[in-house]
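A single protein chain has been removed from this complex, and every other one stays in its place.
Coming up: subunit A.
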Amino acid sequence: MISKEIKSYFPILNQEINGHPLVYLDSAATSQKPVQVIEALENYYKFDNSNVHRGVHTLGNRATEKYEGAREKVQKFINASSTEEIVFLRGTTTAINLVAQSYGRANVNEGDEIVITYMEHHSNIIPWQQLAKERGAILKYIELEEDGTISLEQVKAAITERTKIVSMVYVSNVLGTMNPVKEVAQIAHENGAVMVVDGAQAAPHLKIDVQQLDCDFFAFSGHKMVGPTGIGVLYGKKALLNEMEPVEFGGEMIDFVGLYDSTWKELPWKFEGGTPIIAGAVGLGAAIDFLNEIGLDEIEKHEHEMAAYAMKKMSGIDGLEIYGPKDPAKRAGIVTFNLNDVHPHDVATVLDMSGIAVRAGHHCAQPLMKWLEVSATARASFYLYNGESDVDRLVEGLRSAKEYFNDVF
């Protein structure tokens, strides 16, 4: 059971918005940060700040230890077999772009296939669109089932021997669907393709074990898992990363530099050109410590409970439609919905006036909006600091919104 006191670690949540105590239900966009993470950043800059991997002075060593220490925490967090497989980057988007531009350019040729799904975030669509255009490859979409899930039959039908890359979101940022990425990875491998997992919405909420999933690449962002913005991770199997060329060149990533040719550092540093995101990595390390303290299994359980409670309460509102799997066990703490005649922007504005923060729009998933046959939706997303009282406030707010728009109409 996650204690209600968890919320007290998040100073931002202790404030009034438009005259009401804040209810933050937009963690799928970005999560809030606990004092432990804020202090880790502050202490790094107050006491340890220096550039890493160079110089002999004490601060340089301290900063390097902290930065590489964070890498070790990430490695354990996702159960990678070595720190060489952990590349620090700006976020999920940069990580997927690196795979597309490095592995993709080297391995995808004319007529080859890249397979994704209808429920991808734009960051797991556009890098592949660009790669497909550049290489003359074919981008294929796996169709969704009516309840917003993916069936392995559709996956088997889409992946062929011409498929070089399969890329799939682990947890949908719109539908909350948890996808069978382990089984999909197996199908990809049987056909000689590599499996890329967009883990942006999964890493904050589920225990990740990349060896057990047997995916080839796994990308996620720090800011969605109580860490700072600007830091993310690409996990890649060592054998694949070894054969890949960097896409950013400059300081920090080189071994020997000649006038006309240079060589690269070992893994993972060859992909980390320029002064790295040191403070961000330190903050991510603190975020991982915080999540581990509570336990990812507990967090996942809490989110299923939140999803179940929210779906039960929200379905009591006349004219409210919830998208995605009806079974809360099949989804993370994300509930996307529409309130019949009221546009989601109007819903979000009315909720904001009651101190409730939700997202409204297309959630960076335009193809999925098309599949749902809507132009926009509203989304409430829950995290470890939310409780049932937040759902109650949301439901109350939605009822007022409905009433308000019934009156003005």
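By definition in this document, a contact is a pair of C-beta atoms (placed from the backbone, for glycine too) under 8 Å apart; a residue touches a chain by one contact, two chains touch by 3 or more; residues count from 1.
In this text, contacts and distances are computed from a predicted model.
J.: From the names "Elongation factor 4", "Putative tricarboxylic transport membrane protein", "(2Fe-2S)-binding protein" or "Fe-S cluster assembly sulfur transfer protein SufU", which one matches the UniProt record for the unseen chain?
T.: Options "Elongation factor 4", "Putative tricarboxylic transport membrane protein", "(2Fe-2S)-binding protein" or "Fe-S cluster assembly sulfur transfer protein SufU" narrow down to "Fe-S cluster assembly sulfur transfer protein SufU" for the missing chain.
J.: Given the contact definition stated above, which residue among A:214, A:248, A:346 or A:392 touches the chain not shown here?
T.: Checking the options A:214, A:248, A:346 or A:392, the one contacting the hidden chain is A:346.
J.: From the list A:99, A:131, A:144 or A:369, pick the residue that touches the absent chain.
T.: With A:99, A:131, A:144 or A:369 as choices, the missing chain is touched by A:369.
J.: In the complete complex, which positions of subunit A touch the hidden chain?
T.: 18, 343-346, 349-350, 353-354, 360-362, 366, 369, 375-376, 396, 400, 404, 408-409
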